[in-house]
Every structure is written in C-alpha cells, then in structure tokens.
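Only a single protein chain was left out; the remaining protein chains are all shown in position.
Our next item is chain A:
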Amino acid sequence: MAIPVEEAIAALSTFSLEDEQPDVQGLAVLLSSERYATNSPIEYSDVAAYRLSLGEDTKAINQLNTLIKEGKEMTSLLYTYRSCVKALPQLPDSMKHNQADLYLETYQVLDMEMSHLREIQRWQASAASKLAADMQRFSRPERLVNGPTITHFWSMLKLLDVLLQLDHLKNAKASIPNDFSWYKRTFTQVSTQWQDTDTMREELDDLQIFLSTRWAILLNLHAEMFRTNTVEDILQVLIVFCVESLELDFALLFPERHTLLRVLPVLVVLATSSEKESESLYKRVKINRLLNVFKNDPVIPAFPDLHLSPAAILKELSSYFQNFSSQTRLLALQAPHEIQGRELQDYQRHYLILNHMGTIRADHDDFSIRFASAMDQMIRLKSSDGVYNDWSRDIKGNMYDIVVEGFQLLSRWTGRIWEQCAWKFSRPISDSQQNSMTCFDYEKVVRYNYTAEERRALLELIGYIKSIGLMMQHCDTLVSEALWETIHMEVQDFVQDKLDTMLRTTFRKKKDLSRILSDMRTLSADWMASTSKADPEQHSLHQETEEMRQNTFYPRPVAPTAAQIHCLQFLICELVSGGNLRKVGGLFGNSGSGIPVEDLKQLETFFYKLSFFLHILDYTATIGTLTDLGFLWFREFYLESSRVIQFPIECSLPWMLVGHVIESEDAGLLESILIPFDLYNDSAQHALTSLKQRFLYDEIEAEADLCFDLLAQKLNEIIFTYYKSCAASTLLDSSFTYACDDGDKYFVKPLRFDAIFKLRRVMVLGRTIDLRSIITQRMNKIFRENIDFLLERFENGDLCGVVELQQLLDILELTHQSISRFLELDSYSLMLSEMQENLSLVSYSSRISSQIWSEMQTDFLPNFILCNTTQRFVRSAKGTHHSSHRSSASTGKPYFYCGSHDLTMAYQGLAGLYRDFFGVPHMFAVVKLLGSRSLPAIIRALLDHISSKITGLLPKINALQEALPKSIGLLSFDGGIAGCQKIVHEILTWEAKSEVKTEVLHDLKEIGSALYWMSILDIVLRQIDTTQFMQSAPWLGLVPGNDGQVKHAYSDNTPFTTLLSAASNAVTSSPTCPNPSTFLVMSKQAEAASLLYKSNLNSGSVLEYALAFTSAALDRHYSKWSATPKTGFIDITTSKDFYRIFSGLQYSYLEDSINNPSKKQEMLGDSVAWAGCTIMYLLGQQQHFELFDFSYQFLNVAEVESATVSHYQSSERTKSSNFLQGYEGILEAMRKARRLNNHVFSMLRARCPLEDKVACAIKPSGAPLHRMKFMNTVSAFETLPQRVT
C-alpha cells in the first residue's frame, strides 16, 4: 500500500534530532545553490508558448547570457593569473650549452598561458561585436521585433560589466605584459629554426598591442558600436534604467547594485561621444542626477581586492574618448584618494561600519525576534488542521514580508562590508601613520588600516550576517510553501482583480492597451485556483459582480515561472511606455501614456515586486550569495604588486579577526571566534566553484589549517588562564581581598565558554572537526605541562618552596575541578602521579619525595639551624653558598602560575612569607604532597641517616675521649668561678683537635635537626589523625569511655555498616527492586571500609618510633660510650661516658660563642642540644649529665659564690656585681643551655619512657644489675624492623 508523500515526510519529523551544539557558525552546506528563477533553467524556451512574438528577444538574451558566462570565466582566469616568469629557472654556467633546450621548454610552458590570453583577445572581440549588433538591432526606431525586455536590458548591462571588469583587470595586472615580453623573446629564439612564422609573428604583435593598450576592450567596443552610429538610443535607455533603478533602490540586491554602479560611468562615456548626443542624453537624464549617483559612491568594489572609482574611470577614459573630454562637470569629480577635509569625514562616516553599528545591532535584534515569532506561528499553523482562512493567510503574508526584509537586510549589510573594503583599499594608511617599518602594500590597506574597534564591528557584522543567513536557511523547507502561496496570491490578486478593475475603467476605450492587459491576464491567471474550492460557476467567468469576487481565491503553493515574470514585466513596460523607448522621463514617468496616476503607481509597484519575486523563489541561492563573504580573503592583485608568493598569516583578514577576539578577550566576542572560519569556507568555495583554481584552494586550505591550529592553542590558553584565575581568586582569603584597597583586581571578569565546549562538529573546508575533543586533548596536555613545570620549579629551589608548590598545586586542582564540569578530563590524581613518576603500584617514591629527601640530605640538614622557641629551621648564614649554584628557575608562561598577573603577584607575596624558614606549615605541605604512600620512605631514609651519622661519630668521639684525662673529679668550690674555669680548661685539652670538635658538633647538629624534624612531623600527623578521627568516629560507633579511653559502642558492627545493610535489606526485600546484587555489594563494601578505618585508628607516633630506632642504633655502640663500672657501682670520675664529651663540647661551645661574637655565623642552633640530650637520655646518662656537667657545676659554683658573697657582704651590693663581672655572659648562656636541655629531657621522658634502661637491680650477691628488662613493659624495640646490613 502506497503511503502518501506528505505522510511519509511528516513521519520524519517524529525522529528526535536534538542537537546540543549551538549555532556559532554560519552555513556550512547549502542544500541547493541552483537558480531556477533568476536564471531560467530552460533558457526561456517556454516564452514562445505565450505567443508574444518575443522569439528574437529570447534568442538575443540567451546569446548574451552565454557570453556573460564565458566572460566570467575569462575574468577569473585573468584575476588569478600569476606570473610564470618568476618561476622560470636560471641555467647555471655549466649548462649554458643547453640554453636552446631551456628556451624551447620555456616557450612551451608560456605558450600554454599565452594561448589563454589569445583566447581572451578573441573572445572580447567577438563579444563586443555581438553586443554592438544586439544593441543596434533592438534600437532601431522603427522596431521590427518586440523587445528589448527588462531581462534583456540586464543581460546587456551584465555583459558590459564583464567587459569592463576584464579591461580593468588587464590594466591592473602588470605580470601579464611582463610574461608576454618574455614569451616573445623566447619565441624569437625558438622560431629561428621554424619556417613560415609570419602569421604567428603577426598574431603576436596583435596580442602585444592588445595587452599593452589601456582600455583596449572598451575602445574596441566603442568602435564596434558606432560603426553604424545608431546605438545612442539604447545607450540612453540603459542609462535611464540604471539611474532609475539606483535611485529607487528597491528590488536591487547588492551584486546588482554594484553592477549598475560600475557600468554607469562607461555608459555615460559611450553615450556622450558626440556633442549632439550628450545634449539629448541630458534632456532625458539631468546631469545632476548622474553626478549625484557618482558622488554617492566614489568607490565601487569590483574584485575582492580591486576597486573601481567612477571619477577615475571618467578621467582616464576622457583621454581615450576625445568627445568626452569636454564634459568638464563629470571630469571635475574627485577620485577617492583626492577627497579631503569635511567631505572625507562624511565619506568615512558613511563607509565605516563602525559608525552604523548601533542601527545594525538594533535591526538585527528586532529582526531576529520577529523572524522567530513568525516562524513560531508558521509551525503552529502547520500543526493545526491546515484550513485556509484569513488567519493563515496573514501568517503567511507576514512570513513573506519578513523574508523580504531579511533579504534586504542581508544585502545591505554584505554590501556595506564590500564597500568598506573598497574604501579601505582606496585609502591606505599614509607612511607617517605606520611606524617607520617597511611593510607590504597589502598591510597598508588591510593589516594596519583597521583599528581595533573597526575589527570588532566587522566581526560583529559578519556574525550577524552569518547567523541570520543560517536562521533563514534552516527554515527553507518550512517557509517555501508559504512564500509560493503568497507570491501566487499577489500575482493572482493583481491579474484577476486589479487588472479587471483597470480594464473596466481606465482602459475601456483604449483597444491596444486593453489588449496588453488581457494578455497579462491570460498568461498568468490561475482561474481554477479560485474556483476549485469555492463555487466554480461564479468565478470562472469575467462578468461577476464586485462583491462576489473579492478576495475569495484560494492560492496554490505554486510560484510563477521565470518566463511568466519575464513576460509580465515586458507587458507592463509596453503598457507604460506605449512601445516608445524614447519616451522622456523614464519608465513610470507618467507623460504621454495617458494612464492615470493611481494605475501607474499600481503597475510600478507590481513591476518591481515581480523582480523581487525572483530572488525569493531562489531562496537558498539568494541566501548563499548574500552571505558569501569569501572575498575578504582574496588578495591576488596585491600579491602580484608585492612580488611575493603569499602574505604571512598576520596579514590575512580572517586571521586578524580571530586574533582580535583572542587579544581583546571580550566576553561578547568569544562565541564569534569561529565566524572567521566561515570566511575561509566561503573563500574556498569561491576558489573552487567560481574561480576554478586548485592552487588558490590549496593556499586557503593551508592557511585555514594553520589558523585553526593556532586558534585551538590560543583558545586553550585563554580557557585555562581563565579558570586558573578563577581558582586562584577563590582560594585567596576573601577577608583579605575585602580589606584590600584594590581588592577588585583579584576578581576575575566572568567569561562563558559553554558554547565553545559544546562544539562537537565544526565545519572547516568540508571537514568536520570535533573541537571539543581537541580542546580536551590539549587541556590534558596543558595540565601535565603545568604540573611538570611546578615540579621542576620546586626541584630548582630549596625545601622551603614546598608551601608554594602546594599552593600552586591546590590552585591547579581547583582549576581541574572547574574545567571538569564541562570537559571530560583525565583525573587530577592520575595526572599528578603520572608526572610524579609513581604510577606503578609498587613504587613508594615519587619525584617530590626524592627531591625532598635529596634536599634534606644536601641542603637542609647541613645548612639549616633550629630555633627551639619558634619551632622553625632557618638557613644559617654560612649555608647560603649552596643555593647559588642552582640553575635559575625558568620563567614559565603566566598561566602556569595563577593566571592573571595580579593574582600571581599576590600569591608570590604570600609564598614569600614562607620562603625563608622551615616549620609547621611546611610540614603540612610535605605531608599533603607526599601522602601516606611516600611518607614512610622519607621517614625510613631519615632514620637511616641518623643511624649512619651515629656510626660516623664513633671514631671522632673516640679521639676526643682519648684527649681527656682518665678521671675527672667534681669542680671544687674553692677557687670560685675563676678557679672552676681554670680547672675546666685544664681538663679540656682539645686545642689540637679543634677540627674533630667542629665535625662532631656538626654531626650532632644534623642528628638533632633530623630528630626535631621528626617531632614536627609527629605534631602535624597527630593533628591530621585527630581530624580524621573526629570525622570517622560517629560512623564507626566510637564513644568516649569512662576511663578516658575510646570505647566501641557496638560489639561487632558499626553504625555505618548497620545503616547500609538495613538499607540493602529493605531494598532487596521489595519485589520491585530490579538489581538487588548491587545493594548487597554496597553493604559488603561498607563492612570493608569500616574495618579499614578501624585499623587506622591507632597509628603510632612517628617521633616515638624515631626515638626507639635511634636508641636501637645507639645500643650497638653502648659499650664504647658508656663504660660499665668495674666495681659495679657508678663511677663518678670516669671520662669515658658520652656525657663527658658532650659536657665538654657544650662548655667550649658556649665559651666560644661568648668570646668570639664574630664567629656567630658558625652558630649551630638548638639542634646540638637536641642530639646530645637525646643520645645521653637513650644511653641512660641523663642523671649523670645533670650532676656532672661542667656548665651545670659552673652554675652551681656561681650560685653558691654569689650566695656566700651576698651573705657576707649583703651591705655592699656593688661588690658582688663586681665579683661576677666578666662572667654574666657565659653564665646567662649556660642557664639558657640548661633550660633547653631540661626542655628536651622532659619531652623525651614524656615520649620515650625508659624504665627498662634506667632501672637497676641489685643482685643478691650485692652486685648491681644495669639495664634490666621488665618483660611486661611494652617496648618499641621489639617492633622495630631490623635493617639488613
């Protein structure tokens, strides 16, 4: 069973074709670009059917149209002609004997090209003679044939235009005569061997004359026309037609307008080649009208980069046409480059789009809204039952009006762009404006000739043209029925209604004229359309009454043919002119024809409407022409004059527009960033279909490719920078920016990229490009580059840069988060681990961790000193040498930091605060960056470092031990302070070993720093653990117990697992559950998660572990640093114990620092005390030290002494101070040292209780047993992994 076509087509609309891609591009593909109305597809062969005796006329039209087609091909050939001579090779000296061969080859190559020129010469001659013959034939006053029709006029004008353009091009192209002279030279070389070259030579001379004579084609045409001297009539008629059409400017689209403007000056020159003629011309057209037309448009576009100027043409032609030189008023017109002063400003105002942008914008907005609402109504009409009534006719009529308006808008706008281009070409920037550097002529007229605002305006206008074109094109099939119906109705209304009225009133008496009217009715009336639905009897006859006939016909959706319109126009012309071309005052001038004004008006309106119908019937083709802006790319003429093969991309107008969007970062323009690619599409189309030159297409393709690549890169940078700035701005402390005076600069101007992110198919030169995936790819790359850059930067700096690294990585992560909302990027953690090179499951190190460790080893531990009070490490004055040899950090692109410059500066200021020390914030950064995966590696490395340092200390300590006396007693109180000092100096005979002493101090400092580093790490980890605990406790059911211990509220399951298992039970028990297994899996996973979290709860302390490890390392050397007393009891005089060494070191260090303040740079900080105290504590010598330390004893002595002195001489306070004179410094230092040592010891006692080490037992025999172990004491030693060494 056959399905009706309509139903089948309607069924297609049930397919869902949602497409989320926004329309940010113009038309990429035209459904059809055929013209069936403006060009008759059957060459008006159907005109004969209407029996209007137009056979001759039709034949002539077709002949002219063929010539026009050929001529256009010739012009494109000439326009795209590029010099061959430049490409010819030069022979090297060694091959001079082959010169003859080269000549022959050259000749053959050039001959091909020259044959084209010869063809052009021949063609123009034949075209000129045919045009002249045609004009003569149709201009005889007696007129033996019908015509010429309006279509015929247009064909004549267009052919004339083609000839003019050809001539203009021939004059402008310098490479043609150049090539030709080369050709001639090779010909004389080659032809010496040939016979009978006379005819060829003659032909060559002929061609040479043709090529070298300016305006040869027009001169020839003139000669052809005036051979019989009878064409003035038709020339005058044509001039009148041109002027009238231009003045009325109703039915003209811009290509026709430009054609008329180009042809008019030539027509005037041709028509005034004698005194008499010019007088008769001015009788018909006042000279002021002509002057006005010329003045209104001083420049007319002819080719993409070549313009015409009427004034210049008139002037130039006057020297070739003697008679015309007397037309002083026309010759006084100013050429565009001569215009100056106020006039120039007026023209500027007229030509520059910038000055019309306000109106254009308003027009665009208004039109789009009205078009959309008209479309909406059309759709509603379609979905309703489709009855024909006034409502539907209104909607369709409205649609028609809007389409007409749209075409006029598009035509006006595109015409404006052409005209602005021509104006810019005619007025290059002067040398003074351009900053002294040499540039191409093309750059003078294009690159430097458009200001930023002008570029913006141009881009905006192009965007309007393309979007309206697209909008109209999209509804092509929806509106065409309505358009046809409306046109049909207009025609029928006129021929059935208005003409009937006229026939019965005005033309009742005029037999001739009424015959024309009834002919019009016969050839176009569609009587059946009005009768098929209404009462057929009444309307088929001519004699019905007025009221029955009015507006009752039902139009069919069928448009009149080209031939019908052609004939109707012809008949209207016949009617108003009475068949007399010489009629003064133009076509509808109302003189002599005796037709009343109203009727004339009606006829005129209908006449011009008819010519616009044609454009509407060619809906898609018209839109194609009106939105074609490919000319903006072409520059063949300038390429030739600049003698280069191609201009760089910066000179190209489409790229300039793209560049403008990128540079301005204007939120309003971002969505137009792809509009310039429409220009490439258009120009490629033009190169292929109308210029038919493959090489041009190749050049356009190459440029578009490059342009697209650049665009993708820049676009990515813009997007990345924008989101980075946003992230940086968000992460910046908001109370700070609020308080900041110029906090505004930290806010980022919002931009929208949604539309760009949705572009999955961008049409560029027939290829479909997935822009979104390109952006995603590049974005992934840019993130990796950024991470790499930050890591490299960190690797080039010292450990303090870790805070900055973390800040920048945080910003990057937030950037990633915000971009991931639009694009499917790789996950951040993946990229980070990829760049950190720890993607492998079994790698526990990473770039950051190895960098941190190597920094610690080479820079941090040797060069940083600890300040116990501030809990910070700072670089010692001596340690700066290390950083000088680092390679200076490479300065990356701004978007690798924080996006905008201001934000980067802000963050650098912030990071600057952390750059000179290492403390708790740095440790937070370290922990965050390394994570639980690589942190253990660092800890282990550090512990090994400590252990190796201790081992390294052994021989040095040994050397110091040897220098001490065998036994050291208590300092005696007798000598007072001075005496004590003397005794200590006697004991410490280390002068010869000062190097060893320094080394030991440094080693101790490193051990202390490492330990302190661990303690900071411990603080940080505790804090993080606590936070995590607080977050997970409620889920794991942990509650505080009575004894301050954590208690599990539930025995075997946690609230978390209970919740999820209850949920999954509920879900699976319900019968509607489609997939219960997922819920079961979920509850299993919950159990696993709670187990994992539970086991994480009691993580040990890093510091305790480190101390235990150190202790274990010390145990190996226990015997060397701690002499077991032979007697079994504590030997207070031994000098072998470590505390003696440390005591001595501490004493001499304190003394040194007091005596030589200049050596302050060698200060070692508080870590020496940390190391010494820890070692002593772990060796169990804390109490020994506190008893026998030299400085402590010294302090005791000083205390006792001052007490006794004050006791005896309490009245003489001055004396006591005198007594201690010279010792305050050292005493104060010693007190400080004691305080510090006490602090360290108390910390150690708290974190590492050593009952088992300090405990002693006395055996029954009376011998003491040192270091006994209580089995019930939990000892960290047992859990230590033993290192295999």
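Just so it is clear, a contact is a pair of C-beta atoms (placed from the backbone, for glycine too) under 8 Å apart; a residue touches a chain by one contact, two chains touch by 3 or more; residues count from 1.
In this text, contacts and distances are computed from a predicted model.
Chain not shown in the complex: UniProt lists it as "Protein BRICK1", one of "Protein BRICK1", "Cysteine-rich DPF motif domain-containing protein 1", "RNA helicase" or "Vacuolar protein-sorting-associated protein 36".
Residue in contact with the omitted chain (choice from A:I429, A:M528, A:C867 or A:L1236): A:M528.
Screening A:F440, A:W484, A:W1121 or A:Y1223 against the full complex identifies A:W484 as the residue touching the chain left out. When the missing chain is restored to the complex, the residue among A:D826, A:D944, A:E1087 or A:E1186 that touches it is A:D826. The chain omitted from view is touched by exactly one of A:H116, A:R515 or A:H901, namely A:R515. Hidden from this view is one chain, which touches chain A at 5-6, 9, 12-13, 15, 17-21, 29, 31-32, 49-53, 143-146, 476-477, 480-481, 484, 512, 515-516, 518-519, 522-529, 556-559, 561, 574, 579, 760-761, 768, 770, 772-773, 776, 824, 826, 830, 839-843.
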